[in-house]
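The structure is given below, and queries will be raised subsequently.
Removed: one protein chain of the complex. Kept in place: all other protein chains.
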Amino acid sequence: MDVILFLIFAMIAVVCAINVVVQTHPISSAISLVGVMGSLAVLYLLLGAEFIAAAQVIVYAGAIMVLFVFVIMLLNAGAESKHGRSLVAQLLGAPLLVALLGLLAYFVERLYPRGVSVRFGGFTHGTPLDIGRALFTTYLLPFEATSILILIAIVGAIVLAWKEID
Amino acid sequence: MQLWLIPVLPLAGFLINGLFGRRFSKGAVNAVAIGSVALSFAWVLKTILALSPLAGAYSEHYFTWIRSGIVNIGCDLAVDRLTIVMLLVVTGVGAVIHVYSIGYMAHEGGYYRFFAFLNLFMFFMLVLVLASNYLVMFVGWEGVGLCSYLLIGFYFDKKFATDAGNKAFIVNRIGDFGFSLAMFYMVKNFGSLDFATVFKQAPGAPEATLTIIGLLLMLGACGKSAQLPLYVWLPDAMAGPTPVSALIHAATMVTAGVYMTARSWAIYAHAPAAAETVAIIGIATAFFAATIGLAQNDIKKVFAYSTVSQLGYMFLGVGCGAFSAGIYHLVTHAFFKALLFLGAGSVIHALSGEQDLRNMGGLRKKTPWTFWTMMCAAVAIAGVPPFAGFFSKDAILLAAHHYAPWMYWLGTITAGMTAFYVFRAMFLAFFGEYRGHEHPHESPPVMLVPLAVLALLSIGGGFALNVPEFLGTAGGEEDRALMAISTAAGVMGIALAWLMYVAKPGMADSFAASMRGLYTLVYNKYFVDEIYGAAVVNPLVGGSRAVLWKGVDVGLIDGAANGVGARARNIGSVLRLMQSGNIRSYATWVLFGSVVLIVALGIAGGLR
Partner (left out) sequence: MTEVPISWFLTLSAVLFVLGVAGFVFRRSVVTVFMSIELMLNAVNLSFVTFSYQLQQVNGHLFAFFVMVVAAAEAAVGLAIILTVFKNRATLNIDDVDSMKN
């Protein structure tokens, strides 16, 4: 049952990711990315990460992607134009990507030949209670720091886009 | 006892005259210079009286100069009988020559500078003589070389004078190299440079070690005392003022090598091969230089080669084991050679700068004082009894006969040649008719009194000062027959000179003409300078120019330095192409770097 769930949603994620990269119009890429995030949320649930799954849907798919779609609307971004090129990217890009994937896969296989197996319910400490406890004790400093980070991001975004209002 | 006063008084004179002499009057400069040397001489006398009868060595330690590892070298001065002999010669003859210089340099520029350098020389020479370890002696050794350079090149606006100064210093350096190596070897083998320590350990050391040290020290002495093959600087050193030639290149500096060898006799006594080398070099130099002196026309050059020859005698004496005979000859030689040079200076002064014997003559009547005092020196150097040179030269020749008879015969022939060329110079200068164009006049008293003093010492110094007895190695059989033969050789030399230059004046020239080839060879000093130039100097200069300058300096070093800059520029212009401004290419490079990193981390982590 878990395997089937994993396979289905992994397939969806990969197909949507390929779509993100392949589509010419940004809006299509954005929608595909939403699909990726959704399937990833299911996979998080499989891994027992309830809070993270919820946060993924709410924050990522619900806020960040919406922001992306708004900006695409604002910019009136159309299909991608084809001029301009980078020799380096064309020559080295594909081989390097293949090499990267190969390396990562190889290392994963070598490190976890018969490691732990995942089953739904195998991890029970992903509840908001556990997250909260860790967040406000061990990770208090990063928590406060990121809150300041968000403040800075807000201020920065406003400043950068200021002239738009005129 | 305050031994340090002996050298420091002339040093004070140097400092005062050197720093302030420009503003002093001549009288003030004289007072400082002569005063410092005279005071030093007085202090030497006081030391002698206070310490007599001195049997061993009396030393004073002032401060530790170098303490490093096994080496502990102090600034020590010591006095023993040998030192006393040298001190008296250096300060006494030095004072006399200082007085003479007042008159000689009266019309020359740089008056205060001359006396400053002369005082500096006295300081270094006294340090050399008073030293009680080899390193302090080396300080004095180098210092007198420096003063020699300064004084030879005193007329610094004349190129031949400055060249001669360079030559003297550079050839001396070759000798100093030998001295330095000897010192290193001594430290390695004996652990110290103190005379006392080294000489105590010398009898027990292996003979090879002592021979090496002895030969290296001899190399140093060859440089400083102008023996074969490093004598070439001494004749050229005549470019300096005549008092310099008298003091430095006759009486004191060149004898430093003899003194050092005599001081080290504990080493030579146990290294017969080295001692034999010293003796052979000595007699060879004596003979060789005497032959060159036969044909020279410049009066100072004649006496210069004579000095080289007499120094050879001294080394012969030391090498044969009769080091006290060598020192004896050093003392008497100081008297009559200084007198000969000062007299020559008086002649040159009388003739307003003429030095060529062929343009002199008949000065006997015009400059009588000079003539009679020089005659005293001439008979002394010829070895005529009972003058000074007879006793010292005979002591050496007797020791030579005892050591190796062929050295005695060669020495006797050389004695004959010595008498010949000295009297040739005397006859050419003082007899016959005047062949020049100047107006000869007698020198002022300030120059004549020193001549008289030295003349008295030349006459009576022989039997009045029995140096070997003083040094404790008197005795040795007196062989009347050998003494008679060497005296006869001297007298024959005088007679032959009389014949060729006074009785039959044209005989010399016809003799030279009939032996043209040999005469040219001898007159041009066997072309030794030219040989050295072609064999040693020019290859070195050429090699330096071609290899070291153009090859190494310009090619390698400049090339490396400039090359680094050029390479950096090249690499930079290649790397510049990476900055294309294109974000995608940047991203690709980041990807490339990350792949490399992953591979590296994997390998480092042990995954293959």
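Residue numbering begins at 1 within each chain, and the chains themselves are lettered A and B in the order written.
Following the convention adopted for this analysis, contacts are C-beta pairs under 8 Å (C-beta built on N, C-alpha and C of every residue); 3 or more make two chains touch, one makes a residue touch a chain.
All values reported here derive from a predicted model rather than from experimental measurement.
Trainee: For subunit B, which residues lie in contact with the unshown chain of the complex?
Mentor: On the side of subunit B, residues 576, 579-584, 587-588, 591 touch the unshown chain.
Trainee: Take the complete complex as the reference. Which residues in subunit A touch the chain that isn't displayed?
Mentor: 1-3, 6, 10, 13-14, 17-18, 20-21, 26, 29-30, 33, 36-37, 40, 43-44, 46-49, 51-52, 55-56, 59-60, 63-64, 67-68, 71-72, 74-75, 77, 80-86, 89, 93, 97, 100-101, 104-105, 108-109, 111-119, 122-123, 125-126, 130-131, 134-135, 138-139, 142, 146, 149-150, 152-154, 156-158, 160-161, 163-164
Everything below uses one rule, namely that only the chains that are shown with their structure count from here on.
Trainee: Report the residues of subunit A in contact with subunit B in the complex, numbered from low to high.
Mentor: 86-89, 92-93, 96-97, 99-100, 103-104, 107, 110
Trainee: Provide the residue numbers of subunit B that touch subunit A in the complex, in ascending order.
Mentor: Counting only subunit B, the residues touching subunit A are 580, 582, 584-585, 587-589, 591-592, 594-595, 598-599, 602, 607.
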